[in-house]
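Rather than the whole complex, this shows some of its chains in their spots.
We call the chains A and B, going by the order they appear; numbering starts again at 1 in every chain.
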Amino acid sequence: MPANEIGERLRVTFVGESHGRLVGAVMDGVPAGLELSEADLQPMLDLRRPSHGPHSTARAEPDRVEILTGVYRGRTTGAPILIAVPNEDVDSSYYEGPPIPRPGHADYTAWVKYGGYNDPRGGGRFSGRLTAAMVAAGAVSLKLLRLALGVEVIAYTLEIGGVRARDGLSIEELRNRYADPLRCPDPEASRLMSDAVERARRDGDSLGGIVEAIALGVPPGLGEPLVDTLDGDLAKAMFAIPAVKGIEFGAGFGASRLRGSEDNDEYRVLAWRVMKDITNTSCSEDNDEYRVREGRIVTATNNSGGILGGISNGMPIVLRVAFKPVSSIRRPQRSVRLDTMEEVELTVKGRHDVCVVPRAVPVVESMVGMVLADHALRAGRIPAVLR
Amino acid sequence: MPANEIGERLRVTFVGESHGRLVGAVMDGVPAGLELSEADLQPMLDLRRPSHGPHSTARAEPDRVEILTGVYRGRTTGAPILIAVPNEDVDSSYYEGPPIPRPGHADYTAWVKYGGYNDPRGGGRFSGRLTAAMVAAGAVSLKLLRLALGVEVIAYTLEIGGVRARDGLSIEELRNRYADPLRCPDPEASRLMSDAVERARRDGDSLGGIVEAIALGVPPGLGEPLVDTLDGDLAKAMFAIPAVKGIEFGAGFGASRLRGSEDNDEYRVLAWRVMKDITNTSCSEDNDEYRVREGRIVTATNNSGGILGGISNGMPIVLRVAFKPVSSIRRPQRSVRLDTMEEVELTVKGRHDVCVVPRAVPVVESMVGMVLADHALRAGRIPAVLR
């Protein structure tokens, strides 16, 4: 029962706590021969760090990643890779008081499950801090996918506080997502999102949003039927990210309101020409990026989000993830003191983001990367030794 | 890599094909001592059968379930339970033609993954027929949950073709869901759904919809942090059901548009009085059913859908699953003949539902039951021997 592990062929175990010595990941199953150093990981960890702009936490972690095992002379050896991100800027004073669960947090469920022995500091095991470990392992997975298969994973902020990026963003615009502090490639929407975040901050409140992720170049045939489906494994991986409350693929919940004749993606033979409108999402630009890999069969639309029967069909994989608003807010809320069972009023202190969605963008990319790399290895599309 | 297996402590392996000799399930990990016979399974299989009303397929399977192993003198023995549902009404003539993938189906991805060796008859391994095996295993899981923990799982049709059941349905109404042919406990909505289905049928088209599931009486503390979360495992399980394109918990995608102060569920001490509005979903009636089990801490609202940090909090678990419209439609569609790579026009023949949502209701209950039973066993809430 690998409670803290994800993946079958590429298995990642997450360790650490928010205010402990480190967070980290053990990656078992990375092929031997992959060039790898901290320099491959640090940039993605930096993208996850708070921007110190108005929408983020004040915890100032340098997030210096270290690869402790599994690499020799700059290449992976086939042995498990232990990656650590030390916790440095820790202030646990807040958590020394009586046990009063913060509404919307896992404080209460952790207390029940572990009989009060869980580490409560900073949310312990349930903190967003664990996403640093996810990003570290994600960076390895994404490099492996890129080198071995040419797969590219792009996530971006589609919505914050109800403000949505416009349709029809081009791949080029999506690739520039990290140039925007909110990771939204639509500058107009980004401005409105920023205003919404600022208003929430002033109110001592918080916001949620939606991240969309697109994976280009995924070969057809990844995923297993019935249980270990590609969409099922992606969905499970997304719920590993704190604050996720929903996921959909392709037309998603919207598909439930379409007729079959509208939703079905017809097949075409590809003449290696540019395809239009293939993702049926925000990316619709004419662009030869859309050329699917290997095989000449494509679909005219992509309501399926690139997955049919749990198996990739070679079209871009498209998914959207809903994040609830940050639960730690400065406004007073009612809760219960667990040791005395008294109802109390609670004002959450500590340093918290107003909206985690921008910081979640590389995390979503990372989890998508881990699942795709796992299934590519399962399908034999990535060899056990890279040469 | 258990591609066709679900669960860790209660592990279910699905076998069979649509037009083969049977579909079935092997259940490993059911505690010894559970009274069990075919009579516990058959009623739930009957609920999954087509009603032969206007919205369903014409394939007339009796779905006679058989328990072949693991039961002795009317009780489970602790050994794996093999359950079989023979296929009887099979007509494979349609599938003997050239390989032309039906848009929206897994025909193409199965063909790619298995190099053309997959069994294409009736969709083979990717057919809705496999849900008969899911329901058989689900009936066992749900009986186990009910007897050992008092858990009750209720799913129902929330939406078909954009028509949505009204808010505020009572638990009593929900419990009557199977009295309605569309499994929708709101008679008004059911009538409108039925009209929509009839219109789609006349047009040779199909519809999708949304199923909501509620689990009452789930003890707090089920689920693991980070990876084997309760929501993550439920999500993965839902994607095992054909045609699912999205899932959300509690306030779900809607939560992404709330502020923290609106979304957070405040804690209360329960005085064993009736709680109002606790599920924050379609069920909101004053009703002592809402009394959470074990523990006196509840939340005033249930935007979380009963899960925080991947762990149940004792409140009702609430989730919604989006089904795309049935992909097999009578209207002509364009596809590609895979052996010659010619683009062709395809008119799907065979017997197909116009809308699977009503038949999916017991399937969703079954998959929820399997996941909850698995996590209840993992958490030690159900013993290995029932006495």
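Observations on the structure shown:
Simple rule for what comes next: a residue touches a chain if its C-beta (ideal position, glycine included) is under 8 Å from a C-beta of that chain, and two chains touch if they have at least 3 such contacts.
All figures in this text were calculated on a predicted structure; none of them were measured in a lab.
Of the identical chains in this model, 2 are shown in place, and the full complex in the file is built from 4 copies.
Keep in mind that, in the parts below, only the chains that are shown with their structure count from here on.
If each chain is reduced to the centroid of its CA atoms, chain A and chain B end up 26 Å from each other. If you check the complex, the residues on chain B that touch chain A are 1-6, 8-9, 14, 101, 103-106, 108-110, 112-113, 125-126, 130, 159, 161-162, 200, 203, 205-210, 220-221, 223-229, 231-233, 235-240, 242, 244-253, 255-269, 295-297, 299-300, 303-305, 307-314, 322-329, 331, 333-336, 338, 341-343, 378-379.
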